[in-house]
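To start, the structure itself, in structure tokens.
Here the complex is missing a single protein chain, while all its other protein chains stay put.
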């Protein structure tokens, strides 16, 4: 039994994609670190994998740490930011 | 032979006056320090004399130092400032 | 008093200054970030801003709340960011703070801008004269220590 986690993509993760989510599969009690590993497996390019290293997972209310359990809420992957 | 120097008054020097200038008499080659002394003599109140100590003489283009000669241009006396 | 916004519409500095205003406030500071025509020597024609709207609003509120904690509950804080494609010269962000004294307004406004730059989930894609476009490298997002 695994969980399907749809991950919302932002910024450079959208480059060359029509879809704005990417779904990955993790174990029921997976941590954010494991989610990161699972996403690494499904990314197609070196660029995207290297971007992932510098990116953070987040819910709609907070940025997650790698040690956190993957929450039940919607998950996003946030590349390095540059507002303003 | 002396010079009549009309001094434009600003801020607290205008308190209780209808006139906005005060004329003092100095020697032909007087310095700003001597002008200050002459103004001290004609001021009527301790408040005004004490304000004079903290004030600067100026032309329309610059603040004068006590060692400067009294210029031929219009002279103002500027009490401590507080713009904004 | 805090007002934050994420919007598709033109940002209006008068709304920021109307919010950052009180009879006891002698000083307001306002910052506007605008799209520049040049980045690292390359001519830019427009910038597309991609945001995570819900998280971004939450983070704007957090940053604003921190400003109140640091400079006093009585200050007024405004922080708004635009999303979508903006031409050169258009405002992408407005931050503003009013308070009784000027030092707090300057410092708190600067705080909003600096924190927004490193913590808000906002990405920009620059469009160049030659038709090319590129996502700008930014700051790695981390939870504040």
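The letters A, B and C name the chains in turn, as written, and every chain counts its residues from 1.
Criterion: a residue touches a chain if its C-beta (ideal position, glycine included) is under 8 Å from a C-beta of that chain, and two chains touch if they have at least 3 such contacts.
As the structure is a computational prediction, the values presented were derived from the model and not from experiment.
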{"item": "Residue numbers in subunit C that touch the chain omitted from display", "value": "13-14, 17, 21, 23-38, 88-89, 100, 102, 105-106, 109-110, 113"}
{"item": "Subunit B residues touching the omitted chain (full complex)", "value": "8, 10-12, 14-15, 54-56, 58-63, 65, 76, 78-84"}
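FYI, only the chains that are shown with their structure count from here on.
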{"item": "Distance from subunit B to subunit A - Cα centre to Cα centre, in angstrom", "value": "73"}
{"item": "Junction residues of subunit B - those touching two or more other chains", "value": "none"}
{"item": "Contacts with two or more other chains, residues of subunit C listed in rising order", "value": "none"}
